[in-house]
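A single protein chain has been omitted; all remaining protein chains appear in their positions.
Our next item is subunit A:
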Amino acid sequence: MLSHWRQYLAISPFFLIFGVFSFFPVFYSLYLAFQRWDGLGTVQFVGLQQFRFLWDDPVFWLSIRNTLVIWVLSTVPTLFGALVLATLLHSVRRFKGFYRIALYVPNVTSIVAVSIFFGAVFSNNFGLVNAILGTVGISPVPWLSNPWLIKLVIALLMTWMWTGYNMIIYLAGLQAIPAQIYEAARLDGAGPIRTFFQITMPIMRPIILFTVIISTINGLQSFSEPQVLFGSNAANPNLGGPGQAGLTTLLYFYQSAFVNNDYGYGAAIVWAFFVLIMVLVVVNWRLVQRGRKS
């Protein structure tokens, strides 16, 4: 081991930076979850009090529900849409590069810019969508004040951003499937729909599971979308939209720690959320195992 010190030295910057900026803060936040701290004053040990507060806090549970609803509403159409688009793109003959770029662009645009754009398009009073609905005689829909529609708009935004990303992954998977298999299926008289469900889907299974896990991680961390859509200022601290319908867990964490200067409580929120994500990962893993056995 010591004879390889040069190699270890060469890779050490990553581990040093990781240790200082990632590893240490993670465990420091665990320490903070048992304290009360306003960011500047003395750190006061309070035991499990923060978690007691968390258990009794209806807003925390509301934020968990919001996060899960937004996650389901965005992940299902994202992955389904990505698979359909990838299949279509796989069979397209001309302008392949153009379609790929066009569909991937939403993922690289600034999330803040997209959120501002969505906020303007779905605005209750002066939005483009309501203006179009108005021309066909439909009265304005309260997109950004109805609790369900708020979640729908956020989910739509996330779908718009992440479909292209998943599509690229699927496309790579599709291109790896040998053409002979499809030829054989065609000779056996299978139509396009049957081919899709009997051949494409089973072969793509590991890739789909990969994207499900990535989407779980991304979807549960929704923060910027509601943060920008319901922007805060001095007179109106960001509460996650009317009735807190767009308050995600990470946004609640941000508010508690950085707006209310309650770092201990913020740490408790993220650690409780971490436990929840772990549970979901286990569920995912179980699904993978079951898929392997059958």
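Observations
Operating definition for what follows: a residue touches a chain if its C-beta (ideal position, glycine included) is under 8 Å from a C-beta of that chain, and two chains touch if they have at least 3 such contacts; residues count from 1.
Rule of thumb we're sticking to: contacts and distances are computed from a predicted model.
Of the candidates "Phosphoribosylformylglycinamidine synthase subunit PurS", "3-methyl-2-oxobutanoate dehydrogenase subunit beta", "Cellobiose transport system substrate-binding protein" or "Branched-chain amino acid ABC transporter permease", the chain left out of this view carries the UniProt protein name "Cellobiose transport system substrate-binding protein". Contact with the omitted chain, checked across A:134, A:192, A:206 or A:243, is made by A:243. Mapped onto subunit A, the interface with the missing chain covers residues 20-22, 24-26, 28-29, 32, 36, 38-41, 43, 50, 53, 56-59, 110-112, 116, 119-120, 123-127, 142, 144-147, 221, 223-224, 227-231, 234-237, 239, 241-245, 250, 254, 257-262, 265.
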